[in-house]
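Let's turn to subunit A:
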Amino acid sequence: MNYRLLKQDINLKPFMTMPPQFNRKTIVMRTDKVYKCEIINIVELTGLEKLFHLKILDPVEREIFSFRPGQFIMLEVPGFGEVPISVSSSSNNREFIELCIRKSGRTTNMLHRAKKGAKVGIRGPFGTSFPMEEMAGNNVLLIAGGLGLAPLRAPLYWVIERRDEYRDVAVLYGTKEPEQMLFTYQYEEWEKVNHVKLLTIVEKADKDWKGRTGLITELFEEINIDPDNTYVIVCGPPVMFKFVCNHLDSLGIPMNRMFVSLERRMHCGMGKCCRCMVGSTFTCVDGPVFDYWSVLNLQEAI
Partner candidate 1 sequence: MKVDMNINVHHLTRVEGHGDIHIKVKKGELVESRWAVVETPRFFEAMLRGISHDMAPVLTSRICGICSISHTLTSLRAVEKAMRIEVPETARLLRLLAKHGETLQSHILHLLFLAAPDFFGTGSVIPLIKSRPEVVVLALRLKGLGNDICDLIAGRTTHPVSLVVGGVSKAPSREQLETLKETIGERIQDIRAVVGLFQTLSMPDFVRETEFVSLKGSNRYPWIGGELVSTDGVVKAEDDYLAMTNEYKEDFTTSKFAKLSRESFAVGALARFNNNYNFLHEKAKEAARIFGLTPVNHNPFMNNIAQIVECYHVMLESIDIIDRVLEDGCPESICAGYEVKAGEAIGAVEAPRGILYHHYDIDENGIITKADCVIPTTQNNANIHHDLAELVKQQIMLGKSDEDVTRLSEMLVRAYDPCISCSVH
Partner candidate 2 sequence: MIYKVITKSEFKKFINGLIKENQTFGPRQVDEDINGKPIYQFREVHSFDEMDLDYTVTYSSVKNFFLPFREILSRYTFQGDDWEQSLEYRVNPRVIVGLRPCDINGLAILDKIFIKGAFPSPYYLARRNNTFLIGMDHEPLEDCFCESLNHHVVRHGFNLFCSDLGDRYYLSIDSSKAFNFLKNVETTEPTKKDNEKFIARKNFIERSFKTRVEVTGLPSFLDIEFKSPIWKKWGDKCLNCGTCAMVCPTCYCYGIEESIDVSLKTSRKERFQYSCNIVDFAEVAGGHNFRPLREDRLKYRFYHHYRGFAENAEEPICVGCNRCGRACLAGINPRDVINDLRLESKDELPAT
């Protein structure tokens, strides 16, 4: 007779040897395994932000990876850390993903020094997404402040690629200063080719700025909003979306048709570490996309 405990090795289970599929949340996977990517292009947007094009190297992993607008990935820079970044590209693009990244911390500072051809890792996608199908047949209003345009780019691509399915599409975009405007090289295409109404505004103009000056809510005066047929997505700092959503509420748009993307510190992306908790809710699993009604019901969200 024996008292020896035999080692139970979970490595031997078949799903532990396959590439992890992050859209299946309930099986034990190698959730810390990253998909290795190559930075195939770097676009300098502003002094602080760069757009990175990442191509997943392994063809099987590239095949598995798909995301919905609003979802984020965890971007791993081996040795320096991992950060949550919302995907800025079209979900139809299966060749590479685009990430717009601001330099603000250990990991992103390193990333900004990286050269084309460098290899980084991603895990994901994680989190909830915008209800794009539900919005079909309606007007779509996208409102962004500052870096908030980055997560709005994915739903915008979605709408543009299915332009017939949506009615009026408008983007309201405001920043503090003109030089902080992101993706300016695309504005003309959005307006002329894709029939998107684009209004921009800055809080503080410089000598070259010829557009509007003021707060983002001033843009509301320039568009007609039909409260019964409009879906809104708002991205930006909490003060901004609180202000904007209250205004939309006064126009009669139901709160469950306004969507925001919350930003919190995340360490795991998988509903474990609790760093991203808002009240009793995980931003990473139950968010980052919430309708405004849910946000109002979260303790300490705004």
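If you want to know what made the cut, all candidates are chains of the complex that A comes from, given by their letters.
Definition applied: a residue touches a chain if its C-beta (ideal position, glycine included) is under 8 Å from a C-beta of that chain, and two chains touch if they have at least 3 such contacts; residues count from 1.
All figures in this text were calculated on a predicted structure; none of them were measured in a lab.
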{"item": "For subunit A, as assembled in this complex, the candidate in touch from 1 or 2", "value": "2"}
{"item": "Residues of subunit A defined as touching candidate 2 within the complex", "value": "1-11, 16, 25-34, 36, 76, 78-83, 104-105, 108, 117-119, 121, 263-265, 267-268, 270-275, 277, 279-282, 285-286, 299-300"}
